[in-house]
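Note that one protein chain of the assembly has been removed; the remaining protein chains are unaltered in position.
By written order: A, B and C. Residues from 1 in each chain.
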Amino acid sequence: MIVKDAVCPFCGCLCDDIEVEVEDDRVVAVTNACELGTTKFMGEKRMKSPILRDGDRWKDITYDEAVQYAADMLLSAERPLLYGWSGTHGEAQCVGVHMAELVRGVIDNTSSVCHGPSILAIQEVGHPGCTLGVVKNRADLVIYWGSNPIDAHPRHLSRYTRYAEGFFLENAFRDRKVIVVDVRKTETASIADEFVRIKPGGDYAVLSALRAIVQGKTDTIPRTVAGVAREQLIRVANLCKSAKFGAVYFGLGLTMTRGKYKNIRNAIELVSELSRHTKFTISAMRGHYNVYGSNEVNTWMTGYPFGIDYSRGIAFYNPGETTAVDILARKECDAALIVGSDPAAHFPRKCLEHLADIPVVQLDPYPNATTAFCNVQIPVAVTGIDAEGTAYRMDGVPIRTRKVLSTDYPSDREVLSRMYALMREALER
Amino acid sequence: MTFLMITGRTVNQGVTVENKTSAEYAAETSTCFMHEFDMLELGLDDGDTIRVTGPCGEVVMRASASVEVETGTVFVPYGPYANHIVAAGTRSTGMPDFKSHDVEIEPTDEEPKTVYELMEDLGGLAYDR
Amino acid sequence: MTELLVKNACVIDPLRGINAETMDIAILDGKIVEEVSDAAEVIDARGMLTLPGGVDSHTHICGTKVNFGRYMSPEDMRAGRTPRQGPLHATSGYSVPTTYGNSYRYSVMGYTTLLEGAMAPLEARHTHEEFVYTPLQDTMANTLFDGNWGIMEAIRDGDTKRVAAIIAWTLRAVKGFGVKLTNPGGTEAWQWGKNVSCIRDPVPYFEVTPAEIIRSIVEANELLGLPHSVHLHCNNLGTPGNYSCTLGSLGLIPDLNEKRQTLYATHVQFHAYGGSDWKDFCSKSEPIARFVDMRPQIVMDMGQVMFGRTTTMTADGPMEFNLYRLHHEKWSNHDVELETGSGIIPVIYRRKNLVNSIMWAIGLELALLTKSPWQCLLTTDNPNGAPFVKYPEIIGLLMSKKYRDAEFATIHPDTEARVPLPAIERELDWYEIAVMTRAGQAKALGIQDLGKGHLGPGADADVAIYPIRMDEVDPSAEYQKVIDAFSRTEYTIKRGRVVARRGECLVDGSNATFWVSPKVSEAYDMGKDPDFIEKFDRYYTVRMRNYPVQEEYLNRNRCIETEARI
Partner (left out) sequence: MKVTLALKPAARSFIPIEAESIVPKNFLDGTDLPVWRGNRELRLDEVFSVSVEGDADRTEDVEVVLSGETFRLKRVGEYMDGGRVTILGDIGMHCGNFMSGGTIEVRGNADGWLGREMAGGTIVCRGDAADYCAAGYRGGRKGMTGGTVEVFGRAGDFLAENIAGGTVIVHGDAGDMPGAEMRGGTLVVHGDCRRPGANMKGGSCYVYGTAQGMLPTFRKIGTVQHEGHTLIRFAGDIANRGKGNLFVKAYEYLD
């Protein structure tokens, strides 16, 4: 059987033109997807049943036992952390928010270590953006700033920018200019028309300089800014101003360096400045296929996109205080539920040391680094493969992922709903 | 020698990220991409093991020459190896300094640990079924 | 079987011509019936004002744009925070509250049906997801067609039937309710950073004018037999002198429908400005109201501005950019491929600001100068003019000259010379308020036959009982009592169940969503049209098969099938 128009649950591009060939409940071939997506569709090393850590060995338990364990753990905690959420569907994320509200815990998603700083910037100055198709059809200038789509979003270039056809571009490949700004000469940089190499930590200064140059205040700018010659900055500013439609796509090169969200704020303010001259937009290269969905769900249900603390009943938001890395490193939680992410692989070691000290339950299809810190792990279906549900693309377009094969694994939503029901029952008693 | 360590995504990291118990994932995320001049200076060949010491400890990785990084800078794919030495401070933004750590690099005879060995060092328990 | 009997209700039910009659209301399984058995639960309304559940025919509560307003406004979220309590979820936010915040606050004010004013088709799934978490109101979504490429091409080719066919396919696909035009043509021009200044400016590349778009889509809307008329946000919102553009747009509209208006012009306050710049800015509510008085084919809503902090959000991207240039506050914009766009900025309307004071006056003038309350409905274009929690104050202002004068004394002193408001003596009565907040809204949306906006047998049992007796209160003098009463019902009944009581919500409800599915002939089924399919595949970034919103997203599914004449 071939499933057409399947939706790839890997990165924020959320490509929905994938063909998946299934035989005997196994994926045997994947067409159209990039290497990242193909490997995910073909992944096979699933955990077979829920496991419980018993001293220094693992023991299989039933789903009922595992769900009960999680419910008891969350109910007895004074400040449980519910973390992850980017690797699951929106319907499960909604249950997660209800759970956090009920047990008065902290709910945070992977954006705190990804594009959380971008969100903080947007909260200061807003976000002039657009859907990917607007760029594909119109943009004659695309800037990748601190992002490396060839490695992280392999089809971004072919579906939306460099190699995409566009309604208003006669010869898109020729008519569309690409600028790459980075500290490394990545593969993406090598296909650019212009590469701007910045000294590490210099993005903010370069962005400020460009803002001034766009306003015509070139005199104040020193001869070089963070390793970039003033002449190149002027050339880039002119390319931007003379474009009919410019689009900036930025990545973790801006969110993870010194200044963090202030870098993105500065980039947004540059785009707002350019909007006085021509059409310009800016967007984040969101990583997980549904990290944006997690932000959306949290926002309509709690008012905030990530890092929400319900300890006091009402929602409190303060990234840097209510975000997972800070809470774990400061040992400020006493239980953790992990869904759809792998903090042990992606968090600094100090956070892991605290995970080792507190009860941890994880929902994940695969054994991963976090498994090592779990008291209980519950294997679930993979959204987009054996579970369906809503995901939000990096530009906010919601797409329903398809189920391409059937397994006996329950979905995240099913498992979480059972936990939630148990907890409500216990609290109402 | 002191280097600026930058971490980030790579295709191979992405391809192996859903299979963290695999040797391929460990190999990719324990690779330290360096400028070949820096490797010459440290007397390193491609694939040699190095000890990388950061603000929060040390970890053994393998050096690999790359044309993408400048001298004085190294690039390590996101994962448990880099995170073994990354500091958890976020400057109150929620986000650690994943791309701006100073590290010391020296040659070593030790072999990189497996992912689960790293986790066990921090109080975890390997799952190997 | 659940039965409920509301006794001694003093009912105003304009769609049935009932004005302040004391009667009982019988409810069986969520519907109004002639009578119920003795076993029915009884609520004694003790002569209190009882109205059909409130209907808001233009509000922004759910979807991509609204949620972005929340996302970018953590400072707004610091107000209005409540914890989870019993069946109720936590809420946050003032001008852009969480979905639960919206739902609970509307419910406490007696509102049971809401129309989301602007849904981009490509992002419709998002709106529907949020509807599910707006549990205490039935919902429906206006669907944006202002910059739709396929439609503009069909208009250029003079093919109104194809326009209708594309609308039909899209509404069905995205589970939309009505046709919304926001700054028609302007949202497409804005994707080049440009705009159209009024209805005769051609849209870049497509070479059709807003006038052609409006006229053709109005015709197409009637070809499809949709319950609601075209819902128009005119070009040129918020600029001095725009009233002539508004009159020009309204003048395009023939009278094509016997049951309802042919055009719904929304938030007209923002389109009723005189003057040539901000310096000689003034009210032009009078010519607009006079024009509408003569044309039964037009219904408008106020878009009242109230003083204080709020967030503006609209599909009108270029207008928001102009606002950003005035305020230099934060600004978001979100263009949607092949369809439309949106913009958001936070604002504060200040009493001491002349322009804001004039805006405040214009909204009230429109309501007071338009003869028939059926033609000017009460809205703030929530949250653009003000958050909807200000509705009770607006009701107070419309019912009391004394209150208006007291407020007028606190605004910018130069306002008097720019607006007719001080000279207007009219005070609306209870019946007129009932028209403007439910009956007129239901009629304009074309949902009265679906059981909304009235209390006749067969109607949905959505009832609002306000803690006020008309025979005991003089609204002209005791306006504070009116405001208090409309701020919190004694009972809000939704689908036959008491969902709110004296300012407290009681249950976690379950909303229904209304949407339309026009039946068109095979030849006009765009799902099978090779040209439509080819263009879709080439220029959208979502596959055509993944575009439609699945019925899984509808909590209670109220599909309205219409017989299209194509």
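Basically, contacts are C-beta pairs under 8 Å (C-beta built on N, C-alpha and C of every residue); 3 or more make two chains touch, one makes a residue touch a chain.
In this text, all values refer to a predicted model and were calculated from it rather than measured experimentally.
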Visible chains in contact with the missing one: A, B, C
Given A:Thr31, A:Gln215, A:Ser242 or A:Ser406, the one touching the chain that is not displayed: A:Gln215
Which residue of A:Gly37, A:Pro50 or A:Pro319 touches the chain not shown here: A:Pro319
Touching the absent chain when the full complex is considered, from A:Arg46, A:Arg79, A:Arg235 or A:Arg424: A:Arg79
Where the missing chain touches chain C, by residue: 72-76, 78, 330
Hidden partner chain, residues of chain B it touches: 91-92
Contact footprint on chain A, counting only the chain that is left out: 77-79, 103-105, 120, 123-125, 199, 201-202, 204-205, 207-209, 211-212, 215, 217, 220-227, 258-259, 262, 265-266, 269, 310-312, 317-321, 330-334
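Just so we're on the same page, only the chains that are shown with their structure count from here on.
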Chain A residues counted as touching two or more neighbouring chains: none
For chain B, residues contacting two or more additional chains: none
Residue ranges of chain C in contact with chain A within the complex: 62, 64, 67-68, 70-74, 77, 81-84, 89-93, 97-101, 122-123, 125-126, 129-130, 133, 191-193, 205, 321, 324-325, 330-338, 341, 344-345, 538-543, 545-546, 550, 552
Chain B to chain A touching residues, read off their complex: 4, 6-11, 14-22, 29, 56-57, 67-70, 73, 75, 78-80, 83-100, 115-116, 119-120, 122-127, 129
Complex contact set, residues of chain A against chain B: 10-11, 35-36, 39-40, 43, 45, 51, 53, 56, 58, 112-113, 116-117, 120, 148, 150-152, 154, 183-187, 200-201, 252-253, 255-258, 260-261, 287, 306-307, 319-321, 323-326, 328-329, 342, 344-353, 355-357, 366-369, 371-373, 377
